[in-house]
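Notes for the one structure printed next.
Only one protein chain is missing from this complex, and each of the others stays in its spot.
Labels run A and B following the written order; every chain starts at residue 1.
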Amino acid sequence: MTVAARIFFVGGVTSFRALFYWLTPWIYVPSLLVGPIFQILLFAYIGRSAHLRSDEFYVIGNAIQYAAIPCLFAMSQMIGGERYQGTLSAILVSPAGRIPLFFGRSMPVVVNGAFVAAVALALGCLILDVRLPLSSIAPIALVVLIAAFSCTGLGLINAAISLRLRENAVLTNVIFGFLLIFTGANVPLDSLPGWMSTSAQGMPFTHAIVAARRLADGASLGAVGGLVGAEVLVGLAYGLCGYALLRWFEAQGRRYATLERA
Amino acid sequence: MAVVEAQDLHRTYKTHTGTIRRRVKEIEAVCGVSFGIEKGELFGLLGPNGAGKTTTIKMLITLLIPTSGTGRVLGYDVVKDAREVRKRIGYVFGGERGVYERLSGYDNLRYFAELYGVPSRVQKQRIEELLELVGLKGREQERAEGYSRGMKQRLHVARGLLHDPEVLFLDEPTLGLDPVGARELRATIASLTDAGKTILLTTHYMFEADALCDRIAVIARGKILAEGTPSDLKRGVAQGSIVEVEVYGVADETIESVRGLDGVLAVSVEERDQAQVLVVQTKADVELTHAILGHLNGANVGRISRREPTLEDAYVALVTEE
Partner (left out) sequence: MRTLRLLGMGWYFQFKMISRSAFEGVGQVIWPLFFATVAFFVFRAGDSPRTLLYASLGAAVMGMWSATSTTAGAAMQRERWFGTLELLVATPPHFSLILLPVTLGMATIGLYCMAATLLWGRFLFGIHVSIVHPLLFGLSILGTVISFGALGFLFAVCFVRFRAAWALGNLFEYPVWLIGGFLVPLALFPDWVHPISWALAPTWGMNAIRESALGGSPLDDLALCLGLGVAYVALGVLVTERVLRAARVRGALSLT
C-alpha cells in the first residue's frame, strides 16, 4: 500500500517539474492566465448583447470549461514526452503498479488545471463585479478540482490517441470546441436540442458547471452532492478507458514495435 | 581588385546560460580571418567542423554582422552596402532545409527568381536551363517534400544560379550526398568556374578541396592556418614521410611520448574498426620506425607502413596542432 502511495506522490512531484519544463512563463501567462479571462469576457458580453442569463453564468461556465486547455494539452505532452524520451514502454512494463503510476503522473495536470480555472474564476468575478457568497467559495473550489480531475481523465484518452495520431493539436482543439458547446458552459442545457444535452451528461464539466452555479446561488454542498458524484464518476470512467487504451497500445506496440516510433 | 575580400574578420557569439543567474559566455568563432579571391577563382575554405567556415561565409553574404573587421564583395561593403552585395551573389548550402516542401521544385525556383528580380521574359528559359544543368528535369513539377536529399541539394544549386550571379558562395554543398551525387555536383561546380564565375567553397573534405580549388585556405578554431595552391600546401609537407602503425589499444601517454620524439612533426590517431592507426609525420631522412615501436612496447601492433605524405596529412597536421 505504501509502495503504491510512494509511486503516486514521488512520481507525481517529478512530473510537476517535467510539466513546467516546457510550460515556460512565456506560454503560461498568455495561454493559461490571460486567455481564459478574455474567453470569459467574450461570452459575458455576448450574453449581455443577447440578453441571455447573467455575467455570473458565463464566468462560472467559462472558467471551468477553459480548464480543458491545460488538462488536455498537458496530458498529451506528458505521455508524448515519455514516448519521445523512450521511457513510455519502460513505464508500461515496469513492475510498479501502473494505476498509482499513471494517476500519480496525472496529479500535476489536475492541480494545474484546477489552478488555471480557479484563477480565471477569481479574476472574472473581480473584473465583472460578480459577487459569490463567501460560504460557497470552498465548495466551488472543490467542484473546480473535481472538474479538472474529470477532464484530465478525458485527457488521458486524448493522450493515448495522440500516440498514434500525428496532428494531435487539432484533435485537442476539437475536443475543446465540443466541450464549449455541449457542457452548458455558455448555452443553458435546456436551450440545447435534446440529444445534445443528453450526450452532455457523459462529458466532463457538465455536472460540475451546474453544481458550481447552484453553489453560487446559495445551495449547500450536500444539495449538489449528486452532481459532484456524477462528475467524479465521469472522470474515473474516462481515466480508466484512457488507461485501458494505453495498455492496449502497449500490447500492440510490443507486437508491432510501434510504441516508440517518433 | 579582389572580387571577395575579407580583412581581419572577427565574430564573437554571446550565449546565455542558466535561467536565474544569467551568465554570458563569449565564444570567438572567427578570430582575424583575412583572404582575397580573384575573379574566376575557385577558392576553398577547408577546415573541420566548428572551424568557423560557415560563420565566415555568412559574414560575407551579409547574413551575419562581423564583430570587427571588414568584408567586401565586388567592392561593396557587406555591412553598409548589403543590398548591392545581395543582388550580385548566390548562396548555396548543403542540407535538407531551405526548400518550400509544399511547393514543387519549379515553383520554388519561380519564387526565388521573382525575389532576385530575374526579368519575366527570361525566367522560364533560365529555369529550364538550370533544371537541365542540375539534373532535375522531369521531376520539377513534383512537390519538394518528395525529393531526396541529393535532389534538394541540386535544387539549392539551381536556386543559387537563378540570377546568374558573378560570385557564388557554396557552404559544404556535398555534405550528406551519396558518392555519385557528390561527384556529379563537383563536376557542375567545376564547370561554373569555366563559365567565369568566382566561387568560395567551404568544405571539410580534403580531397574535394584538392580536386576543385585553385587556392585553399585551411581554417581551424577561427584562424587561417595556411593558404596557397594545393601544390604549395603539398610542398610544405613534401619533405618528410609518414609512418603508419596499426595498434590495438594505445594509451594517451604513449601517443604523447611518441609525439615527443626527436624528428617527429605530428602524430594523429585514426580509428579504423577495431584498431587504431597511429599516423606519425616525421622529418625527412629520419628513420624513426624502431623508436616508435619501442614506445609502443606492450601494445598489440599490426601492420606498419611507410609512405609519402599527401595533402590530407598536411591538413591533419595543421588542424590538430595545439
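As a working rule, a residue touches a chain if its C-beta (ideal position, glycine included) is under 8 Å from a C-beta of that chain, and two chains touch if they have at least 3 such contacts.
What you see is a predicted model, and the numbers here were worked out from it, not measured in a lab.
Contact with the chain not shown here comes from a single listed residue; of B:D107, B:E166, B:D214 or B:E312, that residue is B:D107. Touching the chain that is not shown, out of B:R83, B:R121, B:R272 or B:H290: B:R83 (per the contact rule at the top). Among A:I137, A:I181, A:A219 or A:V232, the one in contact with the hidden chain is A:I181. Along chain B, the points of touch with the absent chain fall at residues 11, 13-14, 54-55, 58, 61-65, 83, 86-87, 89, 91, 95-103, 107, 110-112, 114-117, 159. Although one chain is hidden here, its contacts on chain A can still be listed: residues 24, 26-27, 30-31, 34-35, 38-39, 41-43, 45-52, 167, 169-170, 173-174, 176-178, 180-181, 186-188, 191-192.
In the analysis below, only the chains that are shown with their structure count from here on.
Annotation: 53 Å between the Cα-based centres of chain A and chain B.
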